[in-house]
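Encoded as structure tokens, the structure appears first; notes follow it.
One protein chain is absent from this view; the other protein chains keep their places.
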Amino acid sequence: MLLYIVKRTALGVVIVLLAVALLFCMIHLIPGDPARIILGPRATPELIAAMSVRLGLDLPFPVQIARFFANLLRGDLGMDVITNRPVVEIVLGQLPYTLWLIFLSIVFAGLIGIPLGCYSALHRNTLFDRISGFVSVSFITTPSFVVALYALLIFAVALKWFPAVGAGDKGDLLDQAVHLVLPVFSIGLAWVGYLARLVRASMLEVMQESHIRTARAFGLSERRVIYHYALKLAILPTVSVIGVGMGFLLSSALLTEIVFARPGIGKLIYDSVITRNYPVVMGSVLVSTILFVFSTTMSDLINAWLDPRTRKTL
Amino acid sequence: MIAILRRVIKEPTGLFGLLLVTLIVVSALLAGVVAPYDPIALNIPDRLQSPSQAHLLGTDQLGRDLFSRVLHGGRVALGVALTAIGVALAVGIVLGMLAGFGPRWLDKAILLLFDTIRSFPTVMFALATVALVGPSLQTVIAVIIVTTIPTYGRVVRTQTLSIKSNEFIKAEQVMGAKTTRILGLHILPNIVGPLMILASMDIPTVIALEAGLSFLGMGVKPPTPSWGSILNDGFSLIRVTPWPIIAGSVPLILITLGFTYLGESLRDFIDPKLRKSF
Amino acid sequence: MTEPLLTIRNLSVDYRIDTGRLQALRQINIDVPKGSIVGVVGESGCGKSTLISSIIRLLPHNASVSNGTIEFEGANLLDLSENEMRTMRGTRISIVFQDPMTSLNPVLSIEQQMTHIQYRDQRSTSDKLNKSLAMLESVGIADPRKRITQYPHEYSGGMLQRISIAMALQAQPSLLIADEPTTALDATLEVQIIHLLKDIQAEFGCSILFISHHLGVIAELCDYVVVMYAGEVVEQGTVRDVFHNPAHPYTQKLLECDPAGIQTKTRILPVIPGEIPDLVNLSGGCIFSSRCHCVLPDCETHIPQRREVTSGHSANCHLLSA
Partner (left out) sequence: MTDILQLKNVCVRFRIKSAMGALFDRTSPASFDAVRDASITLEEGQTLALVGESGAGKSTLALAITGLERIAEGSIQFEGREISQMQANEIREYRRGIGYMWQNAIGSLSPRMTVRSLITEPARIHRVPNVNTRELSSKLLDLVGLSEEFGDRYPHQLSGGQARRVGVARALALNPRLIVADEPTAGLDVSVQGEILNLLNQLQDELKISMLVITHNLNVVRHTSDKIAIMYLGRIVEQGDTAEIFSRPRHPYTLALLSASPSPDPDMQADRIELKGEIPSPINRPSGCEFHTRCPFVKETCSESPPPFEAVSESQALSCYFPR
């Protein structure tokens, strides 16, 4: 297991480094001068040259990439070209909003989706199963930002049950919670459907396996067979799906943050793209990439640990 | 093929999916003929109308007929989805088979590349690219291709690996067949079916992605109609009228629903084992 | 024959499939006397597994019992409520399945699984653990205290089959069903399991219903044998009667085909030509008539009835009445 942890973590680190390098190369290989992009079409050549020096773009490519990595290791992602604050500070300031949003969405989806899938699998082909199947698929297929738009339209604009914009007062927990309801609902809805389908499918598969027949042949109660023998196995795929799903979650968080004008990484990236604040864009994309890699790594590790077949041998 | 189709329409959800997909594909193809108005023609006096006989879905803030814009938007959505998925599929098959059948180091290298590309959250990666080269439909397609290749590549690799361990592949090797023959004649035909299903189920994802990016103003440039940009208009008018949001979202939901149901019923019939990778 | 423990009378089981009603078992009659080992032998498609599933009432959803009774310890198992049946399983009737690698839960330790099946006992957890350890010891698991905490994947197939037997015997059932318990194992391990079953039977005094396609093993282990073909019992009796004086042409051919029985060198081995008939569209006659080497006119029109060959040895064949 220890070897596996080391290996898997090392792989995660390598992937992050490669991703950073890729991003960096992209900036320099795609035609277009970042300095010009930042300053807009009406910038004078002198201004562009000055900006290039400020961003270090005048140096040879290998030097740039070496400097970039050296700075990265020190936790330096450069400076915001508009406010001149360190990018790290800005990004880390926005990160908790997004993390809370994503975390609560998963909890919401899990609390509803997993029991739903379980129940559907055990009552296969009943009316309930069919309806829940139809509803789940509809949830999955509706893009989160469309859900967000409708939630905004119905619950905030028309009914005025929930606030439409922002994240709530800094000190007021209740206010913050109220502001989270609609965004969490928007992101989580697709995942309710997704987890329900996933758990249903893997539950059905596990119930076919012959050790379930053994458990029944020993007269164990259906309750025990289901919750102790089947669900324990059926839940395993869910963990890895959530890990890989972090990418989708981050993407939907971005769109949802914009619809509800909520602070967060997504909104930060979007605003920075609009204001052509290049270092902030790159810095926040980088942080979200790290977050994504971290979560896939963690889910692999948790999965390996949950399954005794891998826990002891790896 | 016809036999499969017959089984698909036997299931109510399969039939439902097929009908939806046909409806939207046909209306997108015939948009030029069916659409009652020019989708980009301004008509300021008629702006922000609710649905009526003249304007089935109402008009937007510039008086453009939303129904016509929705029909033309379908073209953009399908065009982007089919191009992007087609290219990604082709590249994914080549890379995936190389990884699955090639030497171990190549497998590891390709996997690492896939994992690296996959580590960017798609929308954020798209925004970063747009920040560099500016918004355009081509950028959107390129980003979608790059981020989808690893998905297909990984599936192809896993399938190749699992088929490779079958005795019929070893039998080919022992008979003296060359690698190209084995890949083309014995592995590819056995993975194409599941891949097609996967691709058909991915069409809605890609359409939603395009809509999402256009919603952010990072996709198609105005005044070209796209469901995403209609939604964006609706978003800024949300306190004035709900109709643009409804007009932009209904076809989006319908097409994703249609493709998903179609793909699911295809998958259930062709390859029950694929259910695992759902 | 001594007092019967399990008596199956006229049992018929159908499967609903796309093409119609598949009659997997038809008019089965089997007796398992107390304290004896009864072997059921037959080739693939003969209905062995359906028979077991019917006895423990874990038939797949598309299967149903259309006729017959299964008397066990004075009650008809088919009449019991689901709850009553559940009490039977694992206490009065236990089962050892074919593939030990998949018949135990992979994410629960042996200790957990052995404790769970004692859920009916009101004893303390440590008592239950001790009982499990004792059972493991009696099936030949060395160092049970250390090994009981392990998971199924940490054992070999032979060891897992021993554990399955230990679990099945834990509640001292009066009937142990063994469904091809050695098929998934190597020959030298098969010998071990057969010897173990023999010892266990002597020690616990339970009856064993032993399913196998291996004639040699049946001959060695069992007292009685039931020969099945395509969903019917074609012959039954003591192992000696059936194997020495097979009355049914199928039994005769089956014994002839077993390579272990052919002592003289030959380049042409005996076979039974043809295939098992379609069990959806049954013809009216003897089920074996399409492959039989001594067909009478009656065979294709009338289903043969069970007839005694000698006392306790019977076969379903028209030859016996001719």
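Going in written order, the chains are labelled A, B and C, and every chain counts its residues from 1.
Here, a residue touches a chain if its C-beta (ideal position, glycine included) is under 8 Å from a C-beta of that chain, and two chains touch if they have at least 3 such contacts.
None of the values given here were measured: they were computed from a predicted structure.
J.: Using the touch definition from the top, which of C:124, C:266 or C:311 touches the missing chain?
T.: C:266
J.: Contact with the hidden chain only, please: which subunit B residues?
T.: 166-168, 170-178, 181, 185-186, 189-190
J.: Of the residues in subunit C, which ones touch the absent chain?
T.: Against the missing chain, subunit C presents residues 43-44, 156, 158-159, 186-192, 194-195, 213, 215-220, 239-240, 243-244, 253-255, 257-263, 265-272, 275.
What we mean here is this: only the chains that are shown with their structure count from here on.
J.: Which two chains have the greatest number of C-beta pairs in contact?
T.: Chains joined by the most C-beta contact pairs: A-B.
J.: Centre to centre, using CA atoms, which chain is the farthest one from subunit B?
T.: C
J.: What is the distance, in whole Å, between the centres of subunit A and subunit B, each centre taken as the mean of its C-alpha atoms?
T.: Each chain's C-alpha centroid was found; their separation is 21 Å.
J.: For subunit A versus subunit C, what separation do you get between their C-alpha means, in angstrom?
T.: Each chain reduced to its C-alpha mean, subunit A and subunit C end up 53 Å apart.
J.: For subunit A, jot down the residues that touch at least 2 other chains.
T.: none
J.: Give me the residues of subunit B that touch two or more other chains.
T.: In subunit B, no residue touches at least two other chains, as defined above.
J.: So in the complex, the part of subunit C that touches subunit A is made up of which residues?
T.: 56, 58, 86-91, 94-95, 97, 99, 102-109, 116-117, 119-120, 151, 153-154, 164, 167
J.: Which residues, counting only subunit A, touch subunit B once they are in their complex?
T.: These residues of subunit A touch subunit B: 11, 14-16, 18-19, 22-23, 26-27, 30-32, 34, 37, 134, 137-138, 140-143, 145-146, 149-150, 152-153, 157-158, 197-198, 201-202, 205, 246-248, 250-251, 254-255, 258-259, 266, 269-270, 272-273, 276, 278, 281-282, 284-285, 288-289, 292-293, 296.
J.: Which of the residues in subunit A end up touching subunit C in this complex?
T.: Result: residues 209-211, 213-221, 224, 228-229, 232-233, 306-309, 312-313 of subunit A touch subunit C.
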